[in-house]
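Submitted below is the structure of interest, expressed as structure tokens.
Missing here: one protein chain of the complex. Every other protein chain is in place.
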Amino acid sequence: MNGHQRVQDDEGSAARLLALSDGVFAIAMTLLALDITLPDGLDPAGFRQALGDVMPNVWAYGLSFVVIAAFWRGHHQIFRYAREVDGTVIRIGLLCLGLIALMPFPTTLLAEYGDLPQSVAVYSGAVAAVGAAQLALTVVMWKRPWLGSTPLPDPVARNDVADLASTVLVFAVAVPLAFVSPTGAKLWWAVLIPVKSMTGRRGKRLRAAAQQLGAQ
Amino acid sequence: MNGHQRVQDDEGSAARLLALSDGVFAIAMTLLALDITLPDGLDPAGFRQALGDVMPNVWAYGLSFVVIAAFWRGHHQIFRYAREVDGTVIRIGLLCLGLIALMPFPTTLLAEYGDLPQSVAVYSGAVAAVGAAQLALTVVMWKRPWLGSTPLPDPVARNDVADLASTVLVFAVAVPLAFVSPTGAKLWWAVLIPVKSMTGRRGKRLRAAAQQLGAQ
Amino acid sequence: MNGHQRVQDDEGSAARLLALSDGVFAIAMTLLALDITLPDGLDPAGFRQALGDVMPNVWAYGLSFVVIAAFWRGHHQIFRYAREVDGTVIRIGLLCLGLIALMPFPTTLLAEYGDLPQSVAVYSGAVAAVGAAQLALTVVMWKRPWLGSTPLPDPVARNDVADLASTVLVFAVAVPLAFVSPTGAKLWWAVLIPVKSMTGRRGKRLRAAAQQLGAQ
Partner (left out) sequence: MNGHQRVQDDEGSAARLLALSDGVFAIAMTLLALDITLPDGLDPAGFRQALGDVMPNVWAYGLSFVVIAAFWRGHHQIFRYAREVDGTVIRIGLLCLGLIALMPFPTTLLAEYGDLPQSVAVYSGAVAAVGAAQLALTVVMWKRPWLGSTPLPDPVARNDVADLASTVLVFAVAVPLAFVSPTGAKLWWAVLIPVKSMTGRRGKRLRAAAQQLGAQ
């Protein structure tokens, strides 16, 4: 059964999809910072003022860098044992990249218009969309163990799914919440800090357990 | 005969051409989104208006991302078994990249001036040109089996050629059509959806058959 | 003990972190040059004037290129023998990249407002921050020899730490110094030229000695 599916839908090695992905992640990360800029030809007083005004852009950069870096780290885990990819993996992988490449826009919105509900809603929606695409990618890779050298252990995969599902849930709820209170929605994002810390520690423990089993 | 040609025109391993290509594809994909931007310092009403005005840019981004991603997927297939490249492959491969790197410009035209015939004509011409370059690359790789570890099976290569030829044909016809009716030309593009779906399914079936033959 | 830690915190191969890093370094290096630009539609006299005005941007580009290139070279050395990465290495590695991606902004400040104390302070602080992150990365990799194929010899690692610590120290001191005299702070940077030349030559000697030991 596995062999059948492998033959039917194989599209070759994973290496180039990962090269393309690392490229898009790297560029999206770096372009985020392009928004941190000052007009030319200011006098010293105007310069000090402009330097203060650019601080929200620096914060938004920091936040989006952390978000994209976290998705990259998840991507790195998903494809850890991958050797080959099929059409479905390529399609969902490219969808992920298309959404990651969009991230500089909501980041600018958040930096420039962070007190308006639409900005917070667009940002939350964008992160939820990336999370949903990456969740789909995780499930697809988990259910296709023949694409990798080692199957992803079920408890590890289930923890990864829970981790991404919590991201999607929190940011999806933030979309309508932003229209009630933009600040409330931003505070609500912080719910993810303890959740992520917990799934992160659980993931580390489960991976260690799986490796010890594999090493036996 | 093959050995002779191999010696005469060999320019070394394919790895760096693929690294460069993945870089250009990744950057072109990500730069497409740079056009989705809002002016600073709008009041809430102006912001909502500007957020609406940016939607055509989001659509144009989505369309061009799908186009470039499809070309990347084709590129991935062309070089699937490639180990080495010769001067002709490098030259046509670089031409492909030069055209891919141009894509952000027609995408902006389509987003900002999508109702003008020239924009639709330039966009159609650009996609047709990328398609033609990739078609040449497919034929060149197919006719140089000594560059790869495994020859591309003839039925698979013929299906890939038909797929790219249909892209070139549809977008080339759209160039004059745009001057008759820009909207008509954009609707005409949709002809590719059933065509691509058919060649895609055929390609999958042919690859599976070729692999089963290879596995025997 | 080592084996225990290896199992507990392993996050897979170093290859993708290095691919992402090379991408961010390459993009940051190239985006630095985006700031070297001229307005359109100048008359010949205005053009000559503008061409002269762009020279500080060229100098700032050159300086930041050298800074980023030096950090890249250090990064190349840190990960020379690395095969695997763990969560801590990934986190600090990503922090490095986030700071490298910021470099185009202080570079523009220095080019446009290089005579104002804040610009020199921000630039110095940015370089000190990258240096501190890379210093942490060096120490972390040095203390985790199980992540590499060959342990980094202690004298080599200690020299690398001294080299990065001198960068951090000089640029950190330049932050307050910039408020006393921006020009003084920039001259103070030059202290690093003899220091780097010395640690560079020492590093080369120590690496050679370590290799000769390894080859015996």
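Each chain carries a letter (A, B and C) given by its place in the written order, and its residues are counted from 1.
The rule is simple: a residue touches a chain if its C-beta (ideal position, glycine included) is under 8 Å from a C-beta of that chain, and two chains touch if they have at least 3 such contacts.
Source: prediction; values computed, not measured.
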Task: Write down which of C:72, C:171 or C:188 is the residue touching the left-out chain.
output: C:72
- line: Touch assignment to the omitted chain, from B:12, B:44 or B:176, lands on B:12
Message: Need a quick check: the contact residues on chain C for the chain that isn't drawn.
response: 18-19, 22-23, 25-27, 29-34, 36-38, 40-42, 44, 47-48, 51, 61-62, 65, 69, 72-73, 76-77, 79-80, 204, 207-208, 211-212, 215
Touching residues on chain B - with respect to the absent chain: 7-13, 16-17, 19-20, 23-24, 26-28, 31, 87, 90, 94, 97-98, 101-102, 104-105, 108-109, 112-113, 116, 118, 122
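As a convention for this text, only the chains that are shown with their structure count from here on.
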- request: Can you grab the rotation angle between chain A and chain C? Superpose on CA, round to the nearest 5°.
  value: 90
- line: Closest to the centroid of all CA atoms, by its own CA mean, is chain A
- request: Between chain B and chain C, tell me the centre distance in angstrom, where each centre is the average of that chain's C-alpha atoms.
  value: 37
Message: Where in chain C do residues touch at least two different other chains?
response: 23
